[in-house]
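Below: the structure, in structure tokens.
Only one protein chain is missing; all other protein chains are in place.
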Amino acid sequence: MHDLKTITALGGSEPRVDTFHHISISENDGLALASVAARLGSEDACHKTMQDLLGAVPGPGEAVLREPESGFWMGPEQWMIAAPRQTHELLADDLKTRFGGCASVTEQSGAWVSFDLVGPGLADVTERLCAVPIRKMQAGDTRRTMIHQLGCFVIRQADPHHLRILGPRASAGSLHHALMTAAQSTA
Amino acid sequence: MIIEHPLLGPRDAAEFTYLGDARLIDRPDWQSENAAQEFFEYGYLRDNPAGWHQELWFHEAGDRSWLVVTRNTLTHEISKVELARDVARSRGRSK
Amino acid sequence: MRYSGFKVLKEALTGHKGWAPAWRDPEPQPHYDIVIIGGGGHGLATAYYLAKEFQQKRIAVLEKGWIGGGNVGRNTTIIRSNYLLDGNEPFYEFSLKLWEGLEQDFNYNAMVSQRGILNLIHTDAQRDAFVRRGNAMILNGADAELLTTAQIKERYPFLNTEDARFPIKGGLAQHRGGTVRHDAVAWGYARGADSRGVDIIQNCEVTGFRIENGKCLGVETSRGFIGAGKVGCAVAGSSGRLMAKAEMRLPIESHVLQAFVSEGLKPVLPGVITFGAGHFYVSQSDKGGLVFGGDIDGYNSYAQRGNLPVVEDVCEGGMAIFPAFGRARLLRMWGGIMDMSMDGSPIIDKTHIEGLYFNGGWCYGGFKATPASGYCFAHLLVRDTPHPTAAAYRFDRFEKGLMIDEKGMGNQPNLH
Partner (left out) sequence: MTQKNRIATGGQIDRSRTHSFTFDGVTYRGHPGDTLASALLANGVRLMGRSFKYHRPRGPLTAGSEEPNALVELRDGARQEPNTRATTTELFDGLFAKSQNRLGSLKFDLLSINDRLSNFLTAGFYYKTFMWPAAFWEKLYEPLIRHAAGLGSLSLKDDPDVYDKGFLHCDLLIVGAGPAGLAAALTAGRAGVDVILADEDFRMGGRLNSETFSLGDASGADWANGVVAELESLPNVRLMARTTVIGVFDHGIYGAVERVSDHVHTPDAGKPRQILWRIYTKRTVLAAGATERPIAVENNDRPGIMLASAIRTYANRFSVAADKRVAIFTNNDDGHRTAADLHAKGIKIAAVIDVRPDAPKSTNYEVIEGQVIDTKGRLGLTSIEVKLTSGSTRRLDCGALGMSGGWNPNVHLTCHQRGRPVWNEALAAFVPGDHLPAGMTVAGAASGEMSTAGALRSGAHSAMSALDLKGDIPSFPKAEDAPVNLKPFWYVEGCSRAWLDQQNDVTVKDVKLSHQEGFRSVEHLKRYTTLGMATDQGKTSNMGGLAIMAELAGKTIPEVGTTIFRPPYTPTAIGVFGGRHRGQDFHPKRLTPSHHWAKEQGAVFVEVGNWLRAQWFPRAGETTWRQSVDREVLATRGSVGVCDVTTLGKVDVQGTDAAEFLNKIYCNAFAKLEVGKTRYGLMLREDGIAKDDGTAARLAEDHFVVTTTTANALPVYRHMEFVRQCLFPDMDVQLISTTEAWAQYSVAGPNSRRVLEKIVDQDISNEAFPFMACANITVCGGLRARLFRISFSGELAYEIAVPTAYGDALIRKIMEAGAEYDITPYGTEALGVMRIEKGHAAGNELNGTTTAQNLGMGRMVSKKKDSIGSILSEREGLNRDDDLRQVGIKPVDLKASVPAGSHLMSLTGPVDAAHDQGYVTSACYSPCLGHAIALGFLKNGSERMGERMRLVSPLTKVETEVEIVSPHFIDPEGERLRA
């Protein structure tokens, strides 16, 4: 077993949480991520494995919110699979085994920072951040969009007041700053 | 502008990066006798119509699809949006 | 009629009855020696120099709308000759020299104002590139000076140097650069050409070329056929549309460039300043408006209007370097059509059709080129050889691999 310790995307040893009266912004450090792209000609096999894994194959703009693995559509024949890092540190390797030759799997755990926005002010905050139709989004609706010039995924969770945002990890600080100013603006 | 993504529905054009005329799909054969002339025309000459124009947009801040958008350059009206990969295949491109 | 302070004084005291029209409104003749299509800056300048410098007679300028209605009437009025490449710099320096004597030459105050242009530097690599450029300018007989951040701060004390995301590490200045009252350029050339016998025919749209046996005999227009010994096209922005009538495909796409002006403000900006790490440049007009712009929208368009993302992008750049502009108000935004060429440089050349000549592909830099473009196009039309400073602006440079690519962006017009 190695002895290397991770730090969070914001650079702390513990995830950061900021709470306002209408919204809380929590850094979510616990996600293992890997992308899965179907090999040309093996789409059916890939879908079947995906179905087995998630219970459904997420279509465009969709996520399957399941535990422990969840997944969302990234692009044509391409998905992101997420799972708790504590139990799925080697998610990409596991998926490679599972999908075999029918998909290309790429580890993505390090590429993203994740924030959970929870609270009744969610729609107001989101409207100051990006062009997603937040008030119309249903559980599982997923959009890739721009927040403060950063390409992010936003995923409506089962709780109507809960949105998960995945953004580029190297810009975690800038993204967090944008979330905080939007929260202050709407407080 | 709004681009009606064939998979994702209406998306702000700000999420996309523009390349140019969709004839850029029709890359000439490198072994053609006239390859030099054909590549010159492919690379440099444009119809540049004042009216309907088929053009390539990349969904950079989205699903990373290249799209062929049929748009009117006089009014910006968009009549059709297709996945470029489908268009390329329909024009006989393969490997 | 000669304009002068004395004339203004005299007219003021006699009820302004003596002012004659600045140009005539002639009916088109059946045939001219030279027909210029396009009554914009370049077309009018060409006609002016044809008449004045090359002693040509029987010249017509055909304009589909009103003269000066193209990009000469909707640009951000900047003149400069701060180019890098051999194909460009001598031409733009020639143009700047023509600007310097223009008003006395055509007896019209176009407010040529050499208050300087400054390009900000933000990285070491950018400095290296600007030093190379500044040297190329000097080696071509132009002026250039490398300024320190302190020198810049002295001139622009409200420039954001303390809290800049991309620190300002100096700038390349050309003190002879500046601004010109754009409409007046069209009017001055028109008046000068008209007084030398050029027929300026407005509301006359060219609908086709009459081409027989590979030779252009004249143009079909909304006011009938007009025969011509030679036809020169100077309709940048609409080059693609026009030349399609001669069945030519060009190394050009038409794009929209937006520009902006603020409400009138008391003077704050001495010259033109360009932000090197964002898309923003600005000057202040004599009326007090901040005149600014940035990147093209980036998609093919003939619509003469743009969209919000670029408006925001430009203003973000403005706020990044001048946070004091936040409380100034944007008064008006507009769009012009740019002939974006495949290497970012223009074309002044014969076509493969005898008697048909082309001037276009000016990208967003046509205004400053107006005098030299007119002069060199006139030279080409009369002598059938390019003017030495415009010799590189050939059609066949793409086929031959002799691109003049200042920005190094390659054959993608929206990146130039």
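Some observations on this one:
So that you can tell them apart, the chains are marked A, B and C in the order they are listed, and the count of residues begins at 1 in each.
By our rule, contacts are C-beta pairs under 8 Å (C-beta built on N, C-alpha and C of every residue); 3 or more make two chains touch, one makes a residue touch a chain.
Model, not experiment: these values are computed from the prediction.
The chain not shown here makes contact, within the complete complex, with A, B, C. Across C:Pro28, C:Gly197, C:Gly227 or C:Gly410, the residue that sits in touch with the chain not pictured is C:Gly410.
Of the residues in chain C, those that touch the hidden partner chain are 3-5, 7-9, 12-13, 16, 19-23, 25, 65-66, 68-69, 73, 86, 89-90, 101, 103-104, 107-115, 122-123, 125, 127-141, 144-146, 157-158, 160, 163-167, 181, 183-184, 187-188, 202, 262-268, 278, 284, 286-288, 303-305, 307-308, 311-312, 314-316, 318-320, 323-334, 397, 399-403, 405, 407-411. What chain B contributes to its contact with the hidden chain is residues 1-2, 10, 12-13, 17, 19, 24-25, 27-28, 30-31, 35-36, 39-40, 42-43, 56, 58, 60, 64-66, 75-78, 83-85, 88-89, 93-95.
Summarising the interface, chain A meets the missing chain with residues 1-9, 11, 35, 37-41, 78, 90, 93, 104, 106-112, 127-128, 130-133, 135-136, 148-150, 168-175, 177-178, 181-182, 184-185, 187.
Operating definition for what follows: only the chains that are shown with their structure count from here on.
Chain contacts here run in a simple line, from one end chain through to the other with no loop closing.
Here the chain pair with the top count of touching C-beta pairs is B-C. For this pair, chain A with chain C, the centres built from the Cα atoms lie 49 Å apart. Work out the mean CA point of chain B and of chain C, and you get 30 Å between them. Residue positions of chain A touching 2 or more other chains: none. Of all residues in chain C, none touches two or more other chains.
Looking at the complex, you find that chain B touches chain A at residues 7-9, 12, 14-15, 60-65, 83, 85. Against chain C, the residues of chain B that register as touching in their complex are 1, 12-14, 17-21, 40-41, 43-50, 53, 55, 71, 73-76. Put simply, chain A touches chain B in their complex at residues 60-61, 73-76, 78, 131, 143-146, 151.
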